[in-house]
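Every protein chain but one is kept in place in this view of the complex.
The letters A and B name the chains in turn, as written, and every chain counts its residues from 1.
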Amino acid sequence: MINSKTEKMHLSRSAGSEQTKLWETLYRSTNALIGFALFFTITLACFIGPFFVPHSYETTQLSLGASAPSSQHLFGTDVLGRDLLIRTLIGGQISIFVGFLATIIALIIGTAYGMVAGYVGKKTDALMMRFVDTLYALPFTIMVILLTVLFGRSLVLIFLAIGAVEWLTLARIVRGETRNIKTQAYVQAAQLNGLPHHQIISKHILRNLISPVIVFATLTIPSVILLESVISFLGLGVQAPLASWGSLINEGAQKFDVYPWLLIFPSIFFSMTILSLNFIGDAFRDAFDPIL
Amino acid sequence: MFQLSIRRLLQAIPTLWIIATLTFILMQLTPGGPFDQEKPVTPEIKKLIEAHYGMDKPIHEQYIQFIVKRLQGDFGPSYKYAGWDVDEIIAQAFPVSLELGLYALIIAICIGVPLGILSALFHKKPMEIVFMSLALIGICLPAFVLGPLLLLVFSTELGWFNPFGWNSFSDRILPALTLGLFYASFIARLTRSGTLDVLKHPYIQTARAKGLSSIRILFVHTLRSALSPVVAYLGPAVAGMISGSFVVETLFFIPGLGSFFVNSAFNRDDTMVMGTVLFYAALIILFNLVVDLIQIWMNPKLNRD
Partner (left out) sequence: MKFTFFLIIPLLISLFISLACTPAQTNVERGISEQVLYIGIGTEPEGLDPHLVSGVTEHYVLLSLFEGLTTVDPKTLEILPGVAKSWTISDDGLVYTFHLDSEALWSNGDSVSAHDFTFSYERILSPKLGAPYAYMLYPIKGAEDFHKGQTDSFSEVGVKAINAETLEIQLHSVTPYFLSLPTHFTWWPVHPPTILKHGSMVDRISKWTQPKNFVGNGPFALKTWRLNNGISVVRNPFYREADILKLNGIEFLPINLETEERAFRAGQIHLTSGVPTARIDWYRKHRPENIRFDPYLGVYYYLVNTEKPPLSDKRVRQALAYAINRESLTQYVLKGGQKPAYHFTPPNTGGFSAEKNFSYDPEKARALLAEAGFPKGKNFPEIELLYNTSESHKIVAEAIQQMWKQELGITIRLHNQEWKVYLDSRQKGDFDIVRAAWIGDYLDPYTFLGLGISDSGNNHSGWRDIAFDQLLTETTQTLESDKRFELFQKAEDRLIEAMPFIPIYFYVRSLLIDRSVDGWYSNILDYHPYQFISLTEKD
């Protein structure tokens, strides 16, 4: 069993066939297609849509106030009479951008860190994991406040602040999985056969990690999008009158029983994005799956 | 395993010390003090107030005094809430958060794990989308949306629950749901992917070929290793759940620990910040140890490392 498996993997090593397989699997999955279509539409709407909306995200119309959706304002207006459609689209630019970038940063740090800790083990593992414990415990609010004071505000700092927390849990998951994989017979066999570490990591460990990592990443994006609004609230990051999905949803949630559209429209965009990303994530997971 | 526990508890001491020191430095660097208000007191008076709390001494003396006090188990008085000690506050609020967190944990597991397994079993079937959407509710509707929605439906409209408070058992349900569904999403998604991974393993295929019922296969072979990422996730998650949630506590007016975590930072209530940070750190260390122990139990080979 062990041998056949390693063999199989060695055999299917040619890059071309692998890519074809990946795209084939993605293509065959309807869920993936739905996911891609949905995500593409949302992104396109957020980045190109604003050019076609005849309103500005900041121009107020106080006497109009919060008005329900109408032909003038398809998504209605907020309490200052601003068009919610354009605000949602522009907010999407921020949220998608921050969500992706910060998640990728967290993904890279978390996976690499967790893998090294899990693979090397022993004292290195203990030391690295105690460092993670330490970062977990430090007061996040205070750190963000301190960042605003030390560096003023900039988008880069959002990534720094979010990156500092979001990779921790992933690192712990990856480390646990790496340790499990390492105990598998085929990895131990590869070690005995004198396969270099980087090959063991890339051939056996990384491939088996892909599944939890992708799942966790698709779940991290929404967390990051929401965290951005918390951080902006503390004065770091996006400033009014700009608003991200996180802050729009937050604002809408406080008023939704009076002005439901303030919550509904940004929430739909947010939920659809998450849903589509999870579809895409699942498809990737299947496509990368080492033993099909 | 016993050795591991002992070793980890010993490691906890320097870890906590480093956390305490870093937090101390962070608090020193952060602008604004506990006694700054919109109507400021004169600088002279502020100095006198600070003298009550030993904040007039040089930094290194403050630091030494601070470490010595914590070693004696004295967390000092809260700067913000006159007349209350930090340990008193934690002792009062933690049981509430613990209870809420445990209910949320039960909900998260009872919903997350079955949903995850179901969607794995229905992989590539239409039903999968239904289970997946259900699983994602907790993420698509963050607590500050889900809470008010639940309140609107079950309290305002149907009148089944109190709109606020923490008195009867029924007061526990909506907050626990609000808190638990978020974690349920993670658990469901991780369980699903873990189950799928394991289902494809040759040994499960072999078991299937032997004709055992698929449910037995699931329980005997799959679940244990499928849940490994879930367990790793649960370590910090449980520490987070039982140490309280600011949003849920504020929404439902629950006297838990979460609001102290958040407000102490805003109030620059240094002693309270330190108390909550160390408390949380201890929980994190504890639960991460528990996770490692469970993972060893699930995969005894790990013990050799």
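In this text, a contact is a pair of C-beta atoms (placed from the backbone, for glycine too) under 8 Å apart; a residue touches a chain by one contact, two chains touch by 3 or more.
All of these numbers come straight from a predicted model, not from anything done at the bench.
When the full complex is taken into account, the listed residue touching the unshown chain is B:31, out of B:14, B:31, B:202 or B:300.
Note that of A:75, A:186 or A:259, the residue touching the chain absent from this view is A:259.
Check B:3, B:42 or B:72 against the missing chain and you find that the one touching it is B:42. Residues of chain A in touch with the missing chain: 58-60, 62-63, 65-66, 79-81, 145, 148-149, 153, 233-235, 239-241, 251, 254-255, 258-259.
For chain B, the residues touching the chain absent from view are 30-33, 35-42, 44-46, 48-49, 51-53, 77, 80-84, 89, 92-93, 106-107, 110-111, 113-115, 117-118, 121, 148, 151, 154-156, 159-166, 168-170, 173, 215, 249-256, 259-260, 266-268.
Everything that follows uses one rule, which is that only the chains that are shown with their structure count from here on.
We define each chain's centre as the mean of its Cα atoms; on that basis chain A and chain B are separated by 21 Å.
Considering their complex, residues 1, 5, 29, 31, 121-122, 126, 129-130, 133-134, 136-139, 141-143, 145-146, 149, 168-169, 172-173, 175-177, 179-180, 182-183, 208, 211-212, 214-216, 218-219, 222-223, 226, 249-250, 252-254, 256-257, 263, 267, 270-271, 274-275, 278-279, 282, 285, 289, 291-292 of chain A touch chain B. Remark: chain B residues 7, 11, 14-15, 18-19, 22-23, 26-27, 29-31, 124, 128-129, 132-133, 136, 139-142, 144-145, 148-149, 152, 156, 185-186, 189-190, 192-194, 196-197, 200-202, 225, 228-229, 231-233, 235-237, 239, 261-262, 265-266, 273, 276-278, 280-281, 284-285, 288, 291, 295, 299, 301-302, 304-305 touch chain A in the complex.
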